[in-house]
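One protein chain omitted, others in place.
Coming up: subunit A.
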Amino acid sequence: MFRILKKRPQKQHPIEEMSNRNLPLSTELDKNLQILKSIYKGCIDVIYHPFLIAGKTKALLVYIDGLSDTEQIDSSVLAPLMSKTIDKSINLQETCENIQLSNIRVVKTYDDCIKNISNGNPILLMEHEEQGAALGLAKWDKRSIKEPDSESVIRGPREGFVETLGVNISMLRRKIRSPNLKMIKMNIGSYSDTSIIIAYIEGIANQSLIDEVQNRLQKVEIDSVLESGYIEELIEDNVFSPFPQLLDTERPDVASANLLEGRVVILVDGTPFVLIAPVSFFSFFQAPDDYYQRYLISSVIRIMRLFFMLISVFLPSLYVAVSSFHQEMVPTTLILSMASLRESVPFTALIEAVIMEIVFEALREAGLRLPKQVGAAVSIVGALVIGQAAVQAGLVSPLMVIVVAITGIASFMIPRYSEGIALRLIRFPIMMLAGTMGLYGLALGFIAIVIHLCKLRSFGVPYLSPIAPTIGRDMKDAFIRSPWWMLNTRQHLTGRINKYRQAPNQQPKPKNR
């Protein structure tokens, strides 16, 4: 679990070398202005606004255009300070008392100033003061809250995270109002200085897990974090595995539910995707709907999902193995029609399957990247070319088309894209094995996958739990989704320090019976 720390090159911050960043502010306003200007040399979006407080004291307001609320600056800061009602020269504290704002912080160094300016908080500097004031007036254009496209639900909340960290935090806080929802803030990225929040619920999440997440995040030294995917790859357990070891979601309800299981949520500024750790294989088969629909339906759908997961990985290989090695397994009538359909096909079953699967993947990828209006064209082309023309031309057998289509649909049933794509990928080596050694190769492929999954861990939690190692109590939420009145306990491996989620025996029944 603990990787041996390799000796890394010395930390280098190009900006830091630039000079006097950590120096305290000077009492001379002109010198402050000069240094700030030298730091922000060539940044045309930085605005320096000199003015006189009550016509007497020289003052300076520094902010970045577009990050701060200029209307508020005019009405709440400049208007009261420049009014003639103040009749004497005043110091910083008195000035702050005159500003009609709730969020004012004192800054003492240039470093503080830069951080606040970059975050959109205007800095107010005054003559003869070695301190400045950071005004909480950050405001920029943000996307409105919408339903996430990648995780749509039939029943459930229609809100999704946005690119702004503050909004995302507030969405979590609105779901979990308890003060036990704690957050640790850290900044990663020498250039981007991206804010990253580790959210957890005190008393449910394991302290060692929080420490581990913090440790791994602290080790990250990178120039920028533009998406949570950067972080994911830098903190996961096994970097060579195709399987995702952190769950990404756009939905506050999913994040909250996982927080309540004792998991940790990592929010990254600038992306609506938050990371959840630790997760198991079965987490990727739990759609948010499962918990909102009726339990029986959810359970059936979840079992179907897992069944189709097996189909999506093994069906093409099974077809290849059976049609080229074990024809005796196929019922006589079917093998006759299979043989007649394959008569004109020039390829072996393996080549046929590989070609078709690759074409299918290409179609899927093409449809994904194109604009929505053109995307429909791809599916038409795909359906016509692959579905019909290829069969008529005798390049592939119709049976293979059916197999590829079922496989495709099956892989789309996995609610998480990251897991689905991993499973689609491992289909190819298994096809090769099945094409060379038949069902024996298929069995070997299955064994290899299972062994790999058995070795995998996500932040100390075995990837295949609760199946292997078997945790009987957690089975209630793995293959099936038990009714809410049975989901009394949290997941053992993440929430064992606060075992009970609800009062027992809540099965509804008539009174006095």
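We adopt the following convention: contacts are C-beta pairs under 8 Å (C-beta built on N, C-alpha and C of every residue); 3 or more make two chains touch, one makes a residue touch a chain; residues count from 1.
As a working rule, contacts and distances are computed from a predicted model.
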{"item": "Name of the absent chain as recorded in UniProt (options \"Phosphonate ABC transporter ATP-binding protein\", \"Endospore germination permease\", \"PadR family transcriptional regulator\" or \"Glycosyltransferase involved in cell wall bisynthesis\")", "value": "\"Endospore germination permease\""}
{"item": "Residue of A:Pro80, A:Pro462 or A:Gly495 in touch with the missing chain, whole complex considered", "value": "A:Pro462"}
{"item": "Residue among A:His128, A:His326 or A:Lys499 that touches the chain left out of view", "value": "A:His326"}
{"item": "Option from A:Val162, A:Val378 or A:Leu442 whose C-beta touches the chain left out", "value": "A:Leu442"}
{"item": "Missing-chain contacts mapped onto subunit A", "value": "325-326, 328-329, 331, 437-440, 442-444, 446-448, 450-452, 454-455, 462, 464, 467-470"}
